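Heads up, one of the protein chains got dropped from this complex, but the rest are sitting where they should.
Moving on, here comes chain A:
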Amino acid sequence: MESLILILVGVLVAVGTYLILSKQLLRVILGTAVLSHAAHLLILTMGGLKKGDVPLLGESEGPYTDALPQALILTAIVISFAVTAFVLVLGYRTYKTNGTGDFDELRGTSDE
């Protein structure tokens, strides 16, 4: 199961990398979102997928599942949600103000 998820992480990273290397603003932003999903899956897999019982003492004999990776990705998901929302708005404003969503044209000249 772990290897399967890790292959999925690899696919997501490949897709995300392809997207952030493209020139279109929206694709780059979507690429960062895909990358963050890959990272979350990676954390979950690194902690070991569900093997034991719910980690509540006295409820079962054990062995228990490590609950920490789930707490970590919950935090990371919230953060990436906020950042993606922000960068979408920023991207939209940049598109409106600069009149283009193409990174070649957003490069800027050196003598400004």
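For this structure, a couple of remarks:
Here is the rule we use: a contact is a pair of C-beta atoms (placed from the backbone, for glycine too) under 8 Å apart; a residue touches a chain by one contact, two chains touch by 3 or more; residues count from 1.
FYI, contacts and distances are computed from a predicted model.
The chain that is not shown carries the UniProt protein name "Monovalent cation/H+ antiporter subunit D", picked from "ABC transporter ATP-binding protein", "Monovalent cation/H+ antiporter subunit D", "Acyl carrier protein" or "Phosphate transport system permease protein". Touching residues on chain A toward the chain that is not drawn are 20, 25, 28, 32, 35-36, 39-40, 42-43, 45-47, 68-69, 72, 75-76, 79, 82-83, 86-87, 90-91, 93-94, 97-98, 106, 108, 112.
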